[in-house]
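Not every chain is included here, but those present sit where they belong.
In this document, chain identifiers A and B correspond to the written order of the chains, with residue numbering beginning at 1 in each.
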Amino acid sequence: MQKLKLDEIKRKWKRKDLISLEQLDRSEIETILLIAKDFKKKLKQNEPIPSLMGHTAVALMVEPSTRTRVSFEIAAQKLEISFLSIDYKSSSIQKGESLKDTVKNLEALGIDYLIIRHPAAGSPYFLSKLLQISVINGGDGAHEHPTQGLLDLMTVEEHFGTVSGLNILIVGDILHSRVARSTFWALSKYGAKVRFVGPKTMLPVYFRDFGAEISYDLDQSLPDADCIVLLRIQHERQKTELFPSLNEYIASYGLTKQRLAKCKKDVLIMHPGPVERGVEIESELADSEKSAILRQVENGLAVRMAVYYLLSRNKAT
Amino acid sequence: MQKLKLDEIKRKWKRKDLISLEQLDRSEIETILLIAKDFKKKLKQNEPIPSLMGHTAVALMVEPSTRTRVSFEIAAQKLEISFLSIDYKSSSIQKGESLKDTVKNLEALGIDYLIIRHPAAGSPYFLSKLLQISVINGGDGAHEHPTQGLLDLMTVEEHFGTVSGLNILIVGDILHSRVARSTFWALSKYGAKVRFVGPKTMLPVYFRDFGAEISYDLDQSLPDADCIVLLRIQHERQKTELFPSLNEYIASYGLTKQRLAKCKKDVLIMHPGPVERGVEIESELADSEKSAILRQVENGLAVRMAVYYLLSRNKAT
């Protein structure tokens, strides 16, 4: 019965690719979460998962990405999808091959999913137009990281029951963060009020155009917040230092016990990881009951399984 | 019925290894292609593929090789062969272990196939004598790359129906190319007339000893050609520059629209990849209908599946 329902949902799914959350309707996001929650329950209760045996996923990681790759790899294994990854350092791109040729080659090898992480914003969209197979954006520059946005949404909804009307802070290096954008789209489409918080050098005024609030003052923003999403300082993306010193960043934007005292009692703390303890967040808080960091990771697995499932092509097995 | 036939063909197969095409009889090559074509059809029509579950293949890549590794890996997955790869940079060879000891260790771990890429010509042959398991040459120095030769042959035969009597040009860096040698052997054993074309510094006169024609002038060679196989300049193998500049190479040996105008209407363009667009071939031509580049990749999958199948040992599953 449950199984028939999954089939039905999948039959109605129209998209070939997962490129950005900005372009998805709320109803599409709901479909992904519906399946993700079902898979999460099945995993917990050791119930059988649908098999996508005969499908092959390739992760082409043109930037380093262990966390996302591992999550996609385990999600593939749960569905019996064959998975292989290509490291940016050893790929033929190094021998002068164009990205287009690399992916056209992979398609000719009969793969079903291309998971792409790439420093250039828009590259997954570009590839999705070239290929008949499903392209999954695993993070493109500072543009989007849609599965991260989905797992953040799933975690918030799971915790609060509903997302509409919640006050969400996304704090830190907004400028360089694809997570900030994808999480913003996911949560705001569900009716949350999202406020970006960070130093001016990491939060240009044009972020208002997203329809988000903007604040340079974390302390002022804390009392109303239902959920605080902390972002990692992306040292590797910054061409110049965007704040005088790490200690000054911590002084203004690090989540400390003092700051937590200003928050609502049941505030939820999230972080996409990897966490730099002592910078974005005091170590103790990362391990506290208010932290949903590991639930985010767990939900990421379910979300990625749901994405594979919805994008899968029907194959005899 | 079809299945019984595969079994029968396999029972008659005698070789343990695939080292070079020079040493194969035409009838052996025909057997591999027969199975490759059958597998290609089964993949297209979503028919069941024989399972080699319980077999393990290890790719020992002592030179970088993403394309070949990925093709062998997906081919293994289609046959339910467990696959793992060992990167030359992280292998124990770095700790002073001899190649012999590395492979003897792998054999002791109960693997069934060793795919070896190695800068030293002859190393797969050397290993095949040491090991009882199947050794598959994935490219040895400038010697051979037999699965590439087989997929080139398959692509030519598929396109023209027959290979005998066709005029084939292999153009470029012949000296450093194992593809040139393997593709030469495959096509000439099927009765094609192969001509090597390239600058003198990349095409020593002793290549005549292969029984091939030699030419330093691409333009003269074009009008008769049925098929042109372009090779990549192997910058990484050249100890000194073998031509004054890339532009001079392009001026004499790059396939351009002007040059294509001199060719037969139905000339077939092939390239083992990775393609450097604008060097060996004008970008537009690589994407034209005359190009078989992606069919080569597709056939490579089927050829590698056929090789695994023929070399497999019978195992209870």
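Heads up, the rule we're going with is that contacts are C-beta pairs under 8 Å (C-beta built on N, C-alpha and C of every residue); 3 or more make two chains touch, one makes a residue touch a chain.
Note that this is a predicted model, so its numbers are computed, not measured.
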Size of the entire homomeric complex in copies, 2 being in place: 3
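Keep in mind that, in the parts below, only the chains that are shown with their structure count from here on.
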Chain centre separation in whole Å, for subunit B relative to subunit A (CA means): 40
Subunit B to subunit A touching residues, read off their complex: 43, 46-47, 64, 66-67, 70-71, 73-74, 77-78, 87, 232, 236, 273-277, 279, 286, 294-295, 297-298, 300-301
Touching residues (chain side subunit A, partner subunit B) in the complex: 56, 58, 82, 84, 86, 90-92, 94-98, 101-102, 104-111, 315-316
